[in-house]
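I'd like to ask some things about the structure below.
Each chain you see keeps its place in the complex, though not every chain is here.
Note that the chains take the letters A, B and C in the order they are written out, and that residue 1 is the start of every chain.
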């Protein structure tokens, strides 16, 4: 029984769609990149995905209305392609749910005539704040790997496993003969790592050939840098103080 | 596979049914309001919902008989509408179960010709006992929001997420073009908050245009108020005593 | 999708079958009673139930062979009825599994022409060893309740909820118009309470009108009584000793 469903808000003609997947995950890199792209490019929502494998929550909006937990598809016409951005409140909560939801996402994208998917994630690298994050990649095929390598994405350095949508969507893309890659910003201790997101955005700009103003994310990045610096200096002057985590609850 | 089933105890003709959903949840506000309405209005049971997503328990009754864990539908003829009250021992225990059970509840209500659903819940507000609880709301549409605003329900102040039936039923109502709202009594530390329930009952009386004697719930409310006061005074005289929670296990 | 399956080992003609359900549970009362009856009456296995909702284990037998975790049906011809005894290694591990397995058990028994089911369980009563356990009951109907009351089973005293098969089978019996009751021996701290089981066996003997030699269970009961007595005396002479549980790991 397929329980995960996608509803159209509006029907659109797509030209060679490319999809960027920006869902919640490590360092919130996926969400940050996806939301930023949507806002800066002015992408519009055209479909929503609902699933009983998402947590059973309804969101209360400031307007006094409600919205069911969902993943949402946005689109923006670029020169040669339609860009699709997938954002969401959550990912499925079980392995079975993850398989169902992510297969449905790829099936839907294929149905729209899609040829390439980039999922965005964070790559966890130790316990120190990363000042100059690298961008790692894994891809479904040689063509995609080569194209992304030229943009400065590092292949063959990341290892281990990717959890959830960022990995499964790439796996299901491969099965469906869609070009796919997971693009990961190097991150570490931060719950919301604007610095890692910024590094990924730089690369995405180049891949899509679009202009994106990075001023807003620069502000967050600079504020984070300053905060981390203060924190590190405070730590130096302490002999037997509490742990970093206890002092700064917004840091994991 | 749909496993959740509703059995009729008796078949009834409904006129423009309105449903109040009073299921277990925060501060037991939903259950308290639903049970109180059922008892004061003398509503009769006409259907029961069973689901394998409920906990696998059978209740032992004082009569020496048994009853399977369930949700139960009651009805009462009002002037212009049939009032339906949904009560229950429990809610579904998984996200998948929550989606199935709540979709089935809305489908059933729609099948009966229903037009409006109000779910009742508690809105968790800090860690101090709320002497004069406010009543918050979120709605599916402008019409419902305006109608309830006039009754003193506050829209746009509640934020965050509603867990379970109180939220999902409103979401599924919207999808089925049924007017819906979640009406929440402000509550905090109490497991069973008669005060929050009383505040919601005042509003419900006005919405339904029925007379409901609030004497019985006033007694519980006054007893709670007195108890909390004693507790607070006891706390003042203690320097290094145990926490409120340890002393008064009936308070969360 | 129904995944739970029952396989016949041999096909038998049943006359007005009565079923005793003795599955693992509180104080192991169900298992003890069921196994004892099977052994003393020389009942033979005729069917086995397998389910993916049971734990994923295969048992290693002393013979060097294996057996998949299961529930097993035994039969014994009595004067007027065929007695069916249901035993098992385990119960289903989720609510959904419990509903599926127990519905299948009742459906199967109905298919065999069954009219009456007694499930056996332990009724948890405080934290002291019960020297003279009472036998409590809950039933589906007046007829069954009256019949069992005459045998000394106490109705209307047990309250709360019955977990799992002992309760769900009675609930599903009722739905299928099969007479049903849950018969519970009073128990407390013991993991395996031969005393509670003995009390239930006395009643079952009378209900079925069969002779059952209780000597073997008497031995276990007497040994338990002696052990508990020693334990209590040891406890008296200790001021700051370890808890009962730590000293005697076979006691919960």
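Keep this in mind: a residue touches a chain if its C-beta (ideal position, glycine included) is under 8 Å from a C-beta of that chain, and two chains touch if they have at least 3 such contacts.
On a predicted model such as this, the values are computed, not experimentally measured, just so you know.
All chains are the same sequence, and 3 are placed; what is the full number of copies?
All together, the file's complex is an assembly of 4 copies.
To be clear about the criterion, only the chains that are shown with their structure count from here on.
Name the shape of the chain contact graph, picking from line, ring, star, complete and other.
Per interface graph, the chains form a line.
For subunit A versus subunit B, which are copies of one sequence, does the interface use mostly the same residue numbers on each side, meaning over half shared, or is it different?
different
Would you kindly say which chain has the C-alpha centre located farthest from the C-alpha centre of subunit C?
Centroid comparison gives A as the farthest chain from subunit C.
Taking each chain's centre as the mean position of its Cα atoms, how many Å separate subunit A from subunit C?
Subunit A and subunit C have C-alpha centres separated by 53 Å.
Give every residue of subunit A touching subunit B within the complex, in rising order.
1, 3, 52-69, 93, 97
In their complex, what parts of subunit C are in touch with subunit B?
1, 92, 95-96, 98-100, 137-141, 145, 155-156, 158-164, 167-168, 170-171, 174, 182
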